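Structure below; questions to follow.
As you look at this complex, bear in mind that one protein chain is not there, while each of the others sits in place.
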Amino acid sequence: MQADLDRRRPGQSRITTPRKETDTCKILSGTYEGMTTGTPIHVFVPNTDQRGGDYTEMAKAYRPSHADLTYDLKYGVRSVQGGGRSSARETIGRVAAGALAKKILKLKSGVEILAFVSKVHQVVLPDDRVDYETVTLDQIESNICRCPDPEYADKMIAAIDKVRTEGNSIGGVVTCIARNVPRGLGTPVFDKLEALLAKAMLSLPASKGFEIGSGFAGTDLTGSEHNDEFYMDESGNVRTRTNRSGGVQGGISNGETIYFKVAFKPTATIGKKQNTVTRDHQDIELRTRGRHDPCVVPRAVPMVETMAALVLMDQLMAHSAQCEMFPLNLALQEPVGSANSTPVLAPDVA
Amino acid sequence: MQADLDRRRPGQSRITTPRKETDTCKILSGTYEGMTTGTPIHVFVPNTDQRGGDYTEMAKAYRPSHADLTYDLKYGVRSVQGGGRSSARETIGRVAAGALAKKILKLKSGVEILAFVSKVHQVVLPDDRVDYETVTLDQIESNICRCPDPEYADKMIAAIDKVRTEGNSIGGVVTCIARNVPRGLGTPVFDKLEALLAKAMLSLPASKGFEIGSGFAGTDLTGSEHNDEFYMDESGNVRTRTNRSGGVQGGISNGETIYFKVAFKPTATIGKKQNTVTRDHQDIELRTRGRHDPCVVPRAVPMVETMAALVLMDQLMAHSAQCEMFPLNLALQEPVGSANSTPVLAPDVA
Amino acid sequence: MQADLDRRRPGQSRITTPRKETDTCKILSGTYEGMTTGTPIHVFVPNTDQRGGDYTEMAKAYRPSHADLTYDLKYGVRSVQGGGRSSARETIGRVAAGALAKKILKLKSGVEILAFVSKVHQVVLPDDRVDYETVTLDQIESNICRCPDPEYADKMIAAIDKVRTEGNSIGGVVTCIARNVPRGLGTPVFDKLEALLAKAMLSLPASKGFEIGSGFAGTDLTGSEHNDEFYMDESGNVRTRTNRSGGVQGGISNGETIYFKVAFKPTATIGKKQNTVTRDHQDIELRTRGRHDPCVVPRAVPMVETMAALVLMDQLMAHSAQCEMFPLNLALQEPVGSANSTPVLAPDVA
Partner (left out) sequence: MQADLDRRRPGQSRITTPRKETDTCKILSGTYEGMTTGTPIHVFVPNTDQRGGDYTEMAKAYRPSHADLTYDLKYGVRSVQGGGRSSARETIGRVAAGALAKKILKLKSGVEILAFVSKVHQVVLPDDRVDYETVTLDQIESNICRCPDPEYADKMIAAIDKVRTEGNSIGGVVTCIARNVPRGLGTPVFDKLEALLAKAMLSLPASKGFEIGSGFAGTDLTGSEHNDEFYMDESGNVRTRTNRSGGVQGGISNGETIYFKVAFKPTATIGKKQNTVTRDHQDIELRTRGRHDPCVVPRAVPMVETMAALVLMDQLMAHSAQCEMFPLNLALQEPVGSANSTPVLAPDVA
C-alpha cells in the first residue's frame, strides 16, 4: 500500500509539485494479526505540509477551469484550503484501496495491471516502442516520467521542465494494460466492463477522455479490417489473432490483454496571470501562488492502475456471485477445462 | 416516445439494416388518464420480423468481434436468435425511458439534448461546420445520416453505401450537446458528471471511446491556452469566455453547453468471409447471412441522446435531494417557520 | 413458478377473495431451451377478472387504513382501478422470482423454506403442535388455511368463515422456517440477516410486525435462560443445544434452523359501513363493494416464503462474492471440513 502511495505522492521528483507530503499510511482498523478480517479497513493518511497562506486568493477568486465555481454553485459553501474535496489528495484513498485489489487480483488470477505515460503535451510515444505483452513495472519506474521508453521519457521530462520554469502546465495520456484478466468479467448491458472502466477513469481529476482497444482511431477502419478473428491455440483456448477489441467483447472480457488510454488536461492551477471573477462577482486578475504540478500525468499513473484494479476486483466478485456458485460441471454435466495461462472462469461449451 | 423509437428502429432508411421492425410501443402500466403515477412504467415493444434461419451459423460459430464467445465463456449458455441480450434491440428500452427524461428535463429546466453524426469512416465533419449553440433537431434530421451539414451528410451516406454493397461495415463518431443544463449537477469524486456520461456512452453497443470538452486534443495545449477564463455576463452570472471544459468543471456542470464525442467501431457482423472457430472448437470459415447495419452511427444518435438524458435526469433528482431541500437563503439566514400540526410535503388534491 | 403462483392467487378457496384470476404466467425472455441465460427473466401475468365498476366509490372516497390517501398525498395522482400499485397483485412478481430462488437454494445447499399460518384472529396454534425440524409442505397444504395442524386449521377456517359472512375481516400471524441454511450468510452491521428478513417481511402488504427466534417473548428471560449453549455434534460441527437465536447470531446464520413470525393486520377493505372523507374533502359514509379477502393470512404464506428465499439467495450470492473467491484451504493453508448435513460455507478454524 505504501509503495503505491509513494508513486502518487507530491514532491517525489522535480517534475511534480514541490509540496512535501510523506503520505504515510496507518491502518487503524480492519486487520488482525496481519490479515484482513472482512470488515472495512480504515487507512489514515494525515496532511503534513499545509500552508494556509497559499490559498488566500483562491478563497476570493475562482481559479479558471478549477472546481471553485461549480462547488460554490452546488453547495453554496466550500472548504478553501487545499481545494477541499476537489483536491487530488482524495486519490490517496483510491490508491490505498487499489493496492489491496491489485494484490488479490494477482493472488487469485495472476492479473497484472500496469499503466505508463504514452503522451506528454506534444511528445507521443509511438505504439511500436512498447509491447503490451512484455512491458514491466521496472521499465516504467526507471524514470520519473513513468514512460517505459527512456528516449521518449527524456523528451517528456524536457517538455515538463520547460513549462515548469514558465509557471505553465501541460497534460498528456496514460495507457493502461491488464494482463491475465479472467475471461467472463463484465455484464451485457449497463455495466459493460468498458463502461465501468470509462467511469472509473473519468472520475479521476483532470481526465477528459477514455478509449479502449482501437478507440477513436478504430473508426478509420472497415469491419473486415477491424474484426478480431478467432482461432484455437495450442492449449485448446479460443483466442483472437488481433486485439483491436482491447480484451473486451460485448462488455465482457475475452481473456486477451485489456488496454485503454486516458487523456489528462493541463493542470488548471498555473502561475501565470489570468482573468477571472471573485466570489462577490467582481472581475479580477489572478496569479496563483500555490505549489502545483506542472504535469499531473506521471502521478496519474498509479491512479489509473488503482481504478482499473478496483473495477476488475468488483467484477471478479460479481462474477463469483452470479456465475461461480455452481461448479459448472455439476450445472452443465461437463468437465471443466484445465486451468492454463489465460485463466478460465467458465468452461467453453464443448 | 414513439418519435424517438422511430429514430432508432431498423429499416428506417437504406443505410440501416433491412430488417423491418415497426418498434411500436405500448404502455402497459404506470400511467393513469394520461399522467404518470409515480410507479414504474411498463413499455412493451414486441419483435415482428424475426427470421430464425438467419442465425443458424451463429449458433455454431463465434462471429468475430461479437459477444458470442464472451457470453458462452461467462454463462455457458446463450440465446442465439437475434443475439439474445447482446442484440442492440435492448436499446429500445433505453430510448423509451430517455424520451421521458428528455421531456422532464425540457419542462423543468429547458434542457435541450441533441446528438448528430460528426464522423463516418474517414469523412470528418470539421468543427467549424456546426455551431453547438444554434444547431437544431431539424437540421440533424434533414438527412438519413443525421449530420447537420448537408454536404458532409452526402459524403457520409456515400461512404456507407459503398461498404453496404460490399457486405462490409464502417463506424464513426457521434457528437452530443446539452444546452441549458442547470449549474450544479454531478458530484465531486466518483460520480463526476463526465464519469457518469462516460459510463453511459461506453455501455452502448459498439462504442469504444468517449471524450468531453477538449478531450484527447486538449493534451496538445498548455494550461494557459486551455483554461477557460471567467467573466460576469450582463445577467449577473459567472460565465466562461471559452468552453474547453465542455460544460463541466470538477465533475459538476457550470451552466455552459455540455458537449462530448463517442466513437463507434465498425459493425462486427459483416457479409464477408471470416476465419473463426465453432462452439465445439473447430476452426471454420464463416459468412454471416443475417441482415445487419453497414454503419450503426446514424441509429446511434438517438441512443446517445437518451443516455445523456438519463444521466442528467438522475443527477437533477440527486441534486434536488442533496442541495435543494433547503432554499439556501432561507435555511441559513432566516428563522424556521413554526411547526404546525401536520407538515404537508405535497399538496392535497383539491 | 406456476405452483407457487397458484398458492397465492385469488379465488383459490372460499376463504379468499371471490375474484377469479388464473394468474397464468408466461416467460417472455431470459431463458433458452429450458435454461436461464443469465439475463433478466420477463414473466408476464395479465389480469383477467377486472371489474371497473367495483372501484367507483374508491375513486371518490379514501378507504380507511388503505393506501388511497397516502398515494394522493405523495404523488397527487393515483390509479384507482384495483388499487393500482398498492394492490397486492404486485406480489405476483415477488412470488414468481421467489420460485426461482427457492429452486436454486434447494439445488445448491438443500435449503428448505416453509411458511404456515400460526394465528388467525384469536386462534393461536400452540408452539408444541408443530415441530420446526420435521413439518412438511404436504402438512401445510393439506387444508385451505395452510396451518399444519388440522384441528387448529378447522378453528381458523371457522373464524374466517364467520367474518366473511359478516362483511368483516381478520388478520393473523405467519411463521416461516428455513432449514439447512448455509452457515455464514449475512453481514455484521447494517445488512444483518435478521434486518434483511425484517425489511422483506414488512414490505409485504398488511404486515405490521416481525420477530425472529425468541422475539418479543425473549425479553421475559434472563441472559442465562436465553443464551444458546454450544456443543460439538457427532459430525464435528459446532451446534447449539437450544435455538432461541432463531438460526442467526450477530447478523450471520449459524446453521441452525432459521425461524421468524410476521403479523398481518385485518384486511383494510371491508363490506361494513365506515366514516371517511372524499378526495375533495367532504365527510362521507363508505360501504365498499369490491371483492376482498376476509383474511389475507393463508395467501400470505407463499409471499412470506418467497421473500425469505429472495433474501437468502441474495446473501448466498454476496457470500460467494466476498468469502468464497479463494478456496480457504489455499488462503488459510488448512484443509476444508467435510460437507455434512448442515452445509459449511467456510471451515471452522481448527
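Order of writing sets the chain letters: A, B and C. Residues in each chain are counted from 1.
We take it that a contact is a pair of C-beta atoms (placed from the backbone, for glycine too) under 8 Å apart; a residue touches a chain by one contact, two chains touch by 3 or more.
These numbers were taken from a predicted model, which means no experiment stands behind them.
Residue-wise, the contact with the chain that is not shown comes from C:Gly213, picked out of C:Gly38, C:Pro148 or C:Gly213.
When you scan B:Gln2, B:Ser142 or B:Asn180 for touch with the missing chain, the hit is B:Asn180.
Residues touching the missing chain, restricted to subunit C, are 62, 64-71, 73-76, 85-86, 90, 119, 121-122, 163, 168-173, 183-184, 186, 188-192, 194-203, 205, 207-216, 218-232, 236, 238, 240-241, 244-246, 248-255, 263-270, 272, 274-277, 281-283, 319, 323, 328, 331-332, 344-350 (touch as defined at the top).
Mapped onto subunit A, contacts with the missing chain fall at residues 32-33, 35-39, 71-80, 84-85, 279-281.
Those residues of subunit B that touch the chain absent from the view are 38-39, 107-110, 180-185, 188, 233, 235-239, 255, 316-326, 328-329, 331, 336, 338-348.
Methods note: only the chains that are shown with their structure count from here on.
On a Cα centroid basis, the chain most remote from subunit C in this structure is A.
With each centre defined as the average position of its C-alpha atoms, the distance from subunit A to subunit B rounds to 24 Å.
Between subunit B and subunit C, the centres computed from C-alpha atoms are 40 Å apart. The centroid of the Cα atoms in subunit A and the matching centroid in subunit C are 45 Å apart. Among the residues of subunit C, those in touch with two or more other chains are 38-39.
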